[in-house]
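Only one protein chain is missing; all other protein chains are in place.
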């Protein structure tokens, strides 16, 4: 009997080594896998490259991982979230490097990485500073940039419901980067508020097929980032 | 009030001109929009380029469109379906040209076309006759082919359920090329056995968001290709 | 130089822009003044709002107490989903954008050049943390790009210029500009004023514009 369920967030992230590249789902707090991130802070891996749309808020979740000085590079589209003071300090100090990628290019690079497409052309960022030093090509009379697929050693994703095969459903706009990061992570870890037996999810409604998921962790009542911040919490 | 519903298959295909490129969903009979194809036969447009995985079976649906000598080029991965005698004759006669594309490359080209990606690299078909005369490039030590996004003037898609905004659900493996062809058709026409008001489909389960769909036709009890063939039917 | 109080208010600018959106359009509204457009949909028309974080059919802000931190817009504000909405992942969302499926993107601007170049993401100052989000994808992919902005900066400098001094979001991407003073089209010949706010003279608009301005207000009416 196949079951990808592991007992805890700690167990799920236990083998993430120093120097790993990690995709972390979420758009702001929506879809941010806080419990997995906190387990990763506890675990201690450092010198990480994090691929995520933002850089976290307050001093919990993704921001807390940065604040713990575990992340030496961030690949993201928008590091300037409200209440985001951690990343600017680390960036200005020179501790954490930034690769800024237009949001759609970031999404497509992740999807391409997961789909075995090593590179593709896109019109976004042509003629802008983010297109400088990139290879360009005119196709059908229009100029495009060559962009490369992006994969990661691990992907941390927040689902709403998952079954033991790893099939995953999401909640509203918390879906965002989850499904494509699940594709692009060599090892994909899903935390879900609801874990059910294979067969409990209608196969027509599956968003992330289980083949993209390696480990499922049941996180019953996930923390809400904005509530933690409002309460003045910092992690750890 | 937005409604994309049109009264009939005939109305839905009325403006398809001679020389149009048309994506037609389906993998064999599963997902083949027979009623839309038959309406297109009745309508009379000719010199069409058809992009579809197969070339139809018997003398109904896609095969009947070919048999009516309306299609001068087919782009597909597998033109040799069981009971497929129509295409081989037209091909050997020189009436219908064939561009043979590996199935995954075909799917990705369609998805790229719909996603505004003009070209991408893929490992499929490298070193084979289907890779000859294609541009190649070594990336990360591996050789890839450059393939181009594919769009079409029209896409004909069979859904199971659609709402008046065009949001579409599919039935089992009849989903196949439907969602990506809906993205890649300049005008996408969906036939669905069940048409409902906007709001009747759970937004979490939508497979094809309505933005990709231009027209919805209610086809209550769609024909089943294999049953028609077993009954010896030819269309018209 | 003009002051911000002259001509249309922000709400009037949004109302004016909304008149130029066809019924049934799929629209992405940027953060700031663009968001006001949702309050001014003309009678008898329906717009479907796309937010790049994965929702088509975005509705208004929820009632207090109904906020869901997992139902937000691109500005991370709480929103709702209308009947007929759909959720999808980021790659699908930007497939809509890049693939030309959206009818209109409305964005704010720091500068717009007479060639339609847009600068709206970075001052380019050293040490500032840059953040681009989805703006470069929107301007590269959406069928029409409208800018809605005050005609001049708070310091009174023109935002409509010959060449953008700030780093670009996209080259030759802006179709029209809606300001407090006027509606301005980006043409092959440069900026063309096609409509002025009540009581605003053409010379006032021209003086507040940092590039040559063609007067086509007559033609547009």
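Each chain carries a letter (A, B and C) given by its place in the written order, and its residues are counted from 1.
Please note the rule applied: contacts are C-beta pairs under 8 Å (C-beta built on N, C-alpha and C of every residue); 3 or more make two chains touch, one makes a residue touch a chain.
Please read these numbers as outputs of a predicted model, since none were measured by experiment.
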Taking the whole complex into account, name the chains on display that the unshown chain touches.
-> A, B
Residue among B:124, B:162, B:190 or B:211 touching the omitted chain | B:124
Using the touch definition up top, pick the residue from A:81, A:167 or A:226 that touches the left-out chain.
-> A:167
For subunit B, the residues touching the chain missing from this view = 27-31, 53, 77-82, 87-88, 91-92, 98, 100-108, 110-111, 122-130, 170-180, 207, 224-227
Residues of subunit A (touch criterion as defined above) contacting the omitted chain = 1-2, 111, 113-117, 163-165, 167, 183, 197-199, 201, 203-204, 206, 209-212
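The criterion applied here is as follows: only the chains that are shown with their structure count from here on.
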In terms of CA centroids, furthest away from subunit A sits chain B
At what distance in angstrom does the C-alpha mean of subunit C lie from that of subunit B?
-> 36
Chain centres from averaged Cα atoms put subunit A and subunit C apart, in whole Å, by 29
Residue numbers of subunit B (touch at least two other chains) = 115-117, 204
Where subunit C touches two or more other chains simultaneously, the residues are 55, 81, 87-88, 91, 94, 97-98, 141
